[in-house]
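Structure incoming, see below.
Every protein chain except one is present and positioned as in the full complex.
For chain A:
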């Protein structure tokens, strides 16, 4: 097939049209609108970087950015530690391996919105009643403070995503040459040594994929945030995606919200590119 052929363009036409109208045009328009006073109907006037200057003094936006960052860092670490541990467990000498994989993976099939509602019940009702039975004050009033909202989101995401990340680590663990492990065992390496010097370097590429996936998923989180805490109390558990949504559709500040959306894009893109770059370099070294 040649690019000059008609069939080349016919094969590409539907997706090119869809990508252009759904992603590329809105992205370019969005960047343009972020420099104006656009209100959704009229473009308004060109105001240069005014929206961008404003958002760096917008405490609510900066708080959401900081909350999102803290949440992502803690979640990425926990999800990867739990995910790798589960992967080592189910690929170990257990008979119920298949059953365990199925179970740990299950939450990923269900939408974040629904999972958030289920956990809202657990944190609010079940935690309170268990706290009453065993006499633990700290189990009362979950999700009603910033801290419990934060840890509630972390627990929900770790529970949901650990099984997903487990599946990725399993793919690498099972692709590992068996002889290497056996040889190290015969040579008398301890479990720790085997993990540190044999397994770990071999699954290093899995870290690229897993870190990238967890970081971008947690940084862009919306559904779980909406259904678990709704951003409360007093917007203190509001993440960036939700903050942008509210600025646009509740305060009707379209151009301003779009400026935040552009900053959001830049951060997400930088994270992705840096991560891929760093991990690629690390793989070569190992």
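Here is the rule we use: a residue touches a chain if its C-beta (ideal position, glycine included) is under 8 Å from a C-beta of that chain, and two chains touch if they have at least 3 such contacts; residues count from 1.
Definition applied: contacts and distances are computed from a predicted model.
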* Structure fact -> Name check vs UniProt for the chain missing from the figure, options "Multicopper oxidase PcoA", "3-oxoadipate--succinyl-CoA transferase subunit A", "Sugar ABC transporter permease" or "NADH-quinone oxidoreductase subunit K", returns "Sugar ABC transporter permease"
* Asked: Hey, which of A:114, A:136, A:180 or A:278 is the one touching the hidden chain?
  -> A:114
* **Contact with the hidden chain (one of A:25, A:53, A:180 or A:274)** => A:25
* Residue among A:71, A:104 or A:207 that touches the chain left out of view -> A:104
* Asked: In the full complex, which of A:122, A:189 or A:202 touches the chain missing from this view?
  -> A:122
* Structure fact -> In the full complex, chain A touches the hidden chain through residues 1-3, 5, 7-8, 11-12, 14-16, 18-19, 21-27, 29-30, 33, 40, 86, 89-90, 92-96, 99-114, 117-119, 121-122, 125-126, 129-130, 159, 163-164, 167-168, 170-172, 182, 209, 213, 220, 222-223, 226-227, 240-241, 244-245, 248, 254, 257-258, 261-262, 264-265, 268-269, 272-273
